[in-house]
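With one protein chain held back, the other chains of the complex are shown just where they sit.
Labels run A and B following the written order; every chain starts at residue 1.
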Amino acid sequence: MNLNPFALPLVQGHAMTTASPDDAVSAPAIQTASPQVYPPASTNEIKIRAKDVNVFYGDKQALFDVNIDIPGKSVTAFIGPSGCGKSTFLRCINRMNDTIPTAKVTGSIEIDGSDVNAKSVDPVILRSRVGMVFQKPNPFPKTIFENVAYGPRIHGLATGKAELEAIVESSLKKAGLWNEVADRLHQPGTGLSGGQQQRLVIARAIAVGPEVILMDEPCSALDPIATARIEELIDELRNQFCIVIVTHSMAQAARVSQKTAFFHLGKLVESGSTEDMFTNPRDTRTQDYITGRFG
Amino acid sequence: MTEHTVKSYGEELNHLTAEVARMGGLAEAQVSDAVECIARRDAPLAQQVVSRDERLDVLQAEIERKAFKLIALRQPMAVDLRHAVAALKISMSLERCGDMAKNIGKRALILTDAEPMTALTRSIERMGKLVQGRLKDVLDAYSASDLERAIGVWSRDEEVDEHYNAIFRELLTYMMGDPRTINACAHLLFVAKNLERIGDHATNIAEIIHFEITGEEIVSKRPKLDTPR
Partner (left out) sequence: MTDAAQPAVGSVRAPLTAQQVAMEARLKKRHRAETWFKAQGLAAIIVAMVFLVVLVGRIVGQGYSTFETHTLSVPVYLNPERIDTSDLEGVNYDYIVAEAMMKKLGVVDDDLGLVSGKVMDLTSRDLGFQLLNMLKADKSLIGKTITVTGPFKADADLYFKGEIKRSTPQEDRKLDDQQLNWLDQLKNDGSVKSGFNFAFFTHSDSTEPEQAGVLGAVVGSAMMLLITALIAVPMGVMAAVYLEEFAPKNRWTDVIEVNINNLAAVPSIVYGLLGLALFINWLHVPRSSPLVGGLVLALMALPTVIIATRSALKAVPPSIREAALGVGASKTQTVFHHVLPLAMPGVMTGAILSLAHALGETAPLLMIGMVSFVPGVPEGFTGAATVLPVQVFIWENASERAFHERTAAAIIVLLVFMIVMNAAAVILRRRFERRW
């Protein structure tokens, strides 16, 4: 007999027995669809694979031999105390560390099998495949429309005004901002509230059609309601994008991600499914950090 | 109440409710079947009741795991926290109910070999129907978050106790009248006790529901009459 309760077909509003259907007691109708907490494992291929990544700022080493696999179409969270290297590692994925002259990155970070640090890879093209959202919302000081349209325009993704407008509309819709700004697309982006600005920035990142979205503490400048809306947005987006989020709020990592990685002093201490990490981590350092026994 | 901004959170909470309701339905069915096989002296049914208990145990472990995960990952507050804890506690109560039903089933198997004692089994059946009804009521109250109904179940606890006391006296009378029936009557006594425990669990669940909805314990003492006079 199949003991897995999930395998028993759930009839809407009725409890299930295998004995006599007429004995079945009726329960009032409730939402019985099981939540999409985990996408089916078969579509969860590895999107980003990091091998032996070391990062130096001049003589100071910031990351030591980081090895991690990041699955696609899900949310992976990096947690850890300040200065542990999680943001540094995040910025390696889209080579934003190139802008820092003293930074040196060794090891390989492969997205779909090709190393981002290879000489043949143009950072500009890479960054159109790997979008980034920053801690403080930083829309361009242009109109809302221009903010979203800039990326597609410079990458030549639209062949005419109508196509560009369509891209802007769909990006704003995906970011959950369309209803609020549809009637004021030509007003400055900086006139929106913090939460709206962050969603605008997400729309801007989506507009260039990336496969990966990196988020560096996207909610730390926002109030709880705006944060909840962004988290709901992340929930919706993870069906399309591989999302990697750095957060100093463990609670947020617990709520939002399917896989969590704990960094400490430049090393990747432990990584695993979020449920396991927060209910039963293997490493004592992880447990100490999560339970607040650090320091 | 408005929905959670993060929809998956709301769905997880609802799923937990549904799982508990489902377990409740199973438990109810177990109780009903157990009483049935005492009344009808149905051995195959009793066998089924005994073996189906495992499903309840598995469900309880599953609900426990889900509630645990919800608390760890979602950091529920206020009513959501009470909901998760209530689901845990109710599932434990339901698992105990299931165990009681299994116990009844085991004794039913034994009783099928003995002489039928129709009058007694009829009393047991009546008590069983009452207890079954209470369980159904309280589980309906849980699914619907119906505080009135839960309090109703809670306050009618004495009925079960009255039934139990009556059966106790009846059994004593029987046993004193015909010592050959002591074996069977002893089993029936345990069956009655088990049913009374199930009734208590229903009251327990009602208290848990009250806590989940209002955030407060039911203040007055539970009406108790199980000291037989």
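The criterion applied here is as follows: a contact is a pair of C-beta atoms (placed from the backbone, for glycine too) under 8 Å apart; a residue touches a chain by one contact, two chains touch by 3 or more.
Treat the numbers as computed from the prediction; the structure is a model and nothing was measured.
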{"item": "Contact set of the excluded chain (shown chains only)", "value": "A"}
{"item": "Hidden partner chain, touching residue among A:P71, A:G131 or A:P218", "value": "A:G131"}
{"item": "Chain not shown: contacting residue from A:G107, A:P188 or A:G272", "value": "A:P188"}
{"item": "Per the touch definition above, residue among A:V116, A:L185 or A:A205 touching the missing chain", "value": "A:A205"}
{"item": "Those residues of subunit A which, in the complete complex, touch the missing chain", "value": "94, 96, 99, 101, 124-128, 131-134, 136, 138-141, 150-151, 154-155, 188, 190, 201, 204-205, 208"}
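Operating definition for what follows: only the chains that are shown with their structure count from here on.
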{"item": "Rounded Å distance, subunit A centre to subunit B centre (Cα mean)", "value": "45"}
{"item": "Contacting residues of subunit B [partner subunit A, same complex]", "value": "4-9, 11-12, 14-15, 17-19, 21-22, 24-26, 28-29, 32-33, 48, 52, 54-55, 58-59, 62, 68-69, 72-75, 136, 139-140, 143-144"}
{"item": "Subunit A residues touching subunit B - in the complex, by the definition given at the top", "value": "3-5, 10, 14-19, 23-25, 27-28, 30-37, 225, 228-229, 231-232, 235, 251, 254-255, 274-275, 278-279"}
